[in-house]
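All protein chains but one are shown at their positions in the complex.
Showing chain A:
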Amino acid sequence: MGCDAGAVAAAIREAAAVITEHRDELVRLDQAIGDGDHGENLKRGFGFVVARLDESTPDTPAAVLKLVATTLISKVGGAAGPLYGTAFLRAATALGDGPELTPELISTALRAAVDGVVARGKAEVGDKTMVDALVPAAKAQGSTVGEVLRAAADAAEAGAESTVPLVARKGRASYLGERSAGHLDPGARSSALLLRSFADST
């Protein structure tokens, strides 16, 4: 199966649908240890992404990801905007101008994206953020694009689950101190959802 700009755009649309479907869940998770806007922020941001993809599909996979990045950066008002924006921007840069994705390119782009999130937010594994889902996902390898993304999604889901007992040390939830323990981190959950939807699109 080809993995060109059209396929990447389709995967992004699918991700937007998944986020919309899980909006309330993400809102509830963020209400527990944050301000409750994560689901709405992402739903809104991806809504604008889809609207822009409806206008025109960019020529390369990298250009699609760049469109996602700039839209999330300008439309998502919470931490997730600059964090996911940076992730998609770095991934786009890592992909270069090629017309098709390869397993190696996907692995490289994943690593670049996660490095970008870490650079932007300065969180480490164990701080109870999306980084707990993303860092393990960035190690994913495979012989097909689908394999890489499935491995990334599996790792992200496990990483997200690992945030439950943690006390938050970064982001809004860190203001809660010990009270943040016992809850799944909303950003880690949305990261796992996004990666799973990408894997399911291949």
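FYI, a contact is a pair of C-beta atoms (placed from the backbone, for glycine too) under 8 Å apart; a residue touches a chain by one contact, two chains touch by 3 or more; residues count from 1.
Basically, contacts and distances are computed from a predicted model.
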Chain excluded from display, named as in UniProt, from "tRNA N6-adenosine threonylcarbamoyltransferase", "phosphoenolpyruvate--glycerone phosphotransferase", "ABC transporter permease" or "(2Fe-2S)-binding protein": "phosphoenolpyruvate--glycerone phosphotransferase"
Per the touch definition above, residue among A:G39, A:G85 or A:G159 touching the missing chain: A:G85
Touch with the omitted chain, as defined above, among A:A10, A:A32, A:V50 or A:I73: A:I73
On chain A, residues whose C-beta touches the chain left out of the figure: 35, 37, 41, 73-74, 77-79, 81-83, 85-86, 120-121, 170-172
